[in-house]
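All protein chains of the complex are present and in place, except for one that has been dropped.
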Amino acid sequence: MVNAAAPRAIEVSGLTKVYGDHPALRGIDLRIDTGESVVIFGPNGAGKTTLIKALATIARPTSGRILIDGLDLKDRAEDVRRRIGVVSHFTYLYGNLTGYENLDFYARVYDIPRRGERIREVAALVEMTSRLHDRVASLSRGMQQRLSIARAVLHSPSIMLLDEPETGLDQRAIQIVWSAIRGEANGRRTLVLTTHDLERGSALCDRLVILNRGRIAYEGATCDLDADRLRQVYESSTAVRA
Amino acid sequence: MEQRDRSRYALLGLTAALFVAALYMVFMWVPTEQQMGIVQRIFYFHVPVDWVAFLAFFIVFLGSIFYLWRRDSRWDTLAQASGEIGIVFTTLMLLTGSIWAKPIWGVWWTWDARLTTALVLWLIYVAYLLVRAYASDKQQGARFAAVVGIVGFFDVPIVALAITLWRTQHPGPVIFEGGLAPSMLATLLVSLAAFTCLYVVLLRERMAQRATETDLAKLKESID
Partner (left out) sequence: MSFWRKALAVTWKDALTELRTREVVFTVLVFALLVIVIFNFAFGTTQEAVALVGPGILWVTFAFSGVLSLNRAFVAEKDGGCLEGLLAAPISREAIYVGKMLGSLLFLVVIEAISLPIFAFLLNLPVASGPLLVTTLLATIGFVAVGTLFSALSVNTRAREMVLPILFLPVVAPVIISAVKASGLALSGGSWGDVGGWLEIIGAFDVVFVVVSYLIFNYVVEE
């Protein structure tokens, strides 16, 4: 082995994704180290969700390469899926089943040993223990999203992909969500987050990337930019004739 | 003239020549069949059209498989073009079968094994072309169409089997059975060749059209 160092968490080279005639991603190169947290900004249609989907193995790239923990998505997809947890504004929960039944289903799919114990653990993590046996459809949006986070951390993923996770949540729910996400990982959890909220995003993450029309328009550390400067950079990166 | 143009005109010429020969043979040369009379001459159009309808679907099948495997949209263009031509020929097959049935059997339609299979094939062609309209974008449409193309191809022989078994238990008017005199065989073969060449010509033209459409779309996209 030439390179003895541990593989990078995420390595994207030349990623393109075309839907019909519309290129959603036009060549993305991105490197994210283990334990880093990166926020992706960009206007609607910039390709943020497509990028998350490609990383989550939900959408197959038109061209380019994605390595997660050194594993190529093309041939080691199933191994990659064990290491990633996905959160989006979709809850990925079945409305007619209870929280417990949902988590039990996913626990089987993710091959989690001692299911019952783990389910109770994550339920406690998101403070949903008392409502665990209620139908998901009967829960408020905030509670559903909390359960969704529980589902996402069930298998203790080392990488989490969060596509606008705070949509429609109140302060309390947001607090719980983030403590669950950061909670068990001892700082080794890699995060990729998309959000429209510039301040919030840069407060939560180490690095930021601005996507515009399928390309990376800006990349840098969040500590380098204060709120005003960030807004300026965002405006100029996403101007119409960028 | 460019190489492509040259081959295009050559093929066109060959097709025209074959059709002239076929028409001569069908209407002037081959003797009238004893039992069915003049109407029987439709056979020389019905069978080749039949053959092209199935050939076209086979090409749809191949194009679909290669498209899903290689993800090269040219395979999809081939499959779609073949699908469009195929449905026209299937329609012709149903029509010629009908035109044949009426004077001979007195009915416009007969649940003859081949015709019924053609009807189902026609419906599958419709499904193949329609699913593209139902999809949310062109690429998804191409992918779904490929799925229909592959499933449909495996389906047609089974449909034919089922209907043939049905016919052996419920015999009825049949479109064609029986041997061929040498002159009839010769006429049939020439007609077959003519229609096959026509298929190839139409396929190439349609694919060229599609390619131009795609280029135009790409240009438009790059201007935006």
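Letters A and B mark the chains in the order given here, with residues in each chain numbered from 1 onward.
The criterion applied here is as follows: a residue touches a chain if its C-beta (ideal position, glycine included) is under 8 Å from a C-beta of that chain, and two chains touch if they have at least 3 such contacts.
Keep in mind the model is a prediction, meaning the values are calculated, not measured.
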Review point. Of the residues listed, B:L62, B:V147, B:A186 or B:A208, which one is in contact with the missing chain?
Key: B:V147
Review point. Which of B:I42, B:A101, B:V120 or B:L188 touches the chain that is not shown?
Key: B:V120
Review point. Where the complex has a chain not shown, which of A:T57, A:T195 or A:S237 is the residue touching it?
Key: A:T57
Review point. Among B:A17, B:I38, B:V107 or B:L161, which residue is in touch with the absent chain?
Key: B:L161
Revision key, fill the gap. Logged for chain A, residues touching the omitted partner chain are 19, 53, 56-60, 78-79, 81-82, 84, 86, 88, 90-97, 101, 105-106, 108-111, 135-136, 151
Check your understanding: What chain B residues would touch the chain not displayed?
Key -> 68, 120, 123-124, 126-127, 130-131, 134-136, 140, 143-144, 146-148, 150-152, 154-155, 158-159, 161-163, 165-166, 169
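Keep in mind that, in the parts below, only the chains that are shown with their structure count from here on.
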Review point. Once bound in the complex, which stretches of chain A touch chain B?
Key: 18-23, 62
Review point. Across the complex, what residues on chain B touch chain A?
Key: 71, 137-141, 217-218, 221
